[in-house]
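As you look at this complex, bear in mind that one protein chain is not there, while each of the others sits in place.
Moving on to chain A:
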Amino acid sequence: MTKPFALGSLLLLPALLGVSATLASAVAFWALWVTILTLHGCSCGWVRNHLSGNWRLAANVLLATTWVSCAHLVAQALALGPSTPVGAYLALIGMQCVLLEHEGLFATDRRRARLQLFAVSAGLLLALTLLRFLLGSSIAILAPTGFILLGLLLAGWQAWTQRRTPL
């Protein structure tokens, strides 16, 4: 994950913990998240050419809330992960959309960064889900285990990237 988008990307972490209890809910949520971000990116692309300053921010917020509300409605209608309260995570994703657009992730020359964000989140989500599945016991389903596993995964990632960059 590139550093400039760290704050926006961090908003995905609570959702990662919440939906990684089962593979189905994890995949469904990731697809929903990518859809929302892509929709927001496309619509903001148009807005960026026509608006500036505070007007652009206002449009950014309006669009983000719309996509999130629509996604929430669709998720409810399809009973996406009935055991997972998706609503709270979607609100965070709305916030994330606004932040990421503000930081410029959806600019046309940032395609690589976008794909990287999607890939890293998919990887993290899959890793968390698989680890929790492999641990298997009822403990692994609980949120605190998710926290601990996520911490370990991030620590591992950090150690890996630091080893690769020469000191």
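The rule is simple: a residue touches a chain if its C-beta (ideal position, glycine included) is under 8 Å from a C-beta of that chain, and two chains touch if they have at least 3 such contacts; residues count from 1.
We adopt the following convention: contacts and distances are computed from a predicted model.
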Protein that the absent chain corresponds to, by UniProt name, given "Autoinducer 2 import system permease protein LsrD", "Membrane protein", "Ion-translocating oxidoreductase complex subunit G" or "Cytochrome o ubiquinol oxidase subunit I": "Ion-translocating oxidoreductase complex subunit G"
Contact with the hidden chain (one of A:Leu62, A:Ala88, A:Leu135 or A:Ala155): A:Leu62
Options A:Leu10, A:Ala31 or A:Leu73, residue touching the unrepresented chain: A:Leu73
Per the touch definition above, residue among A:Leu51, A:Met95, A:Val120 or A:Leu153 touching the missing chain: A:Leu51
Residues of chain A (touch criterion as defined above) contacting the omitted chain: 47, 50-52, 55, 58-59, 62-63, 65-66, 69-70, 73-74, 76-79, 82
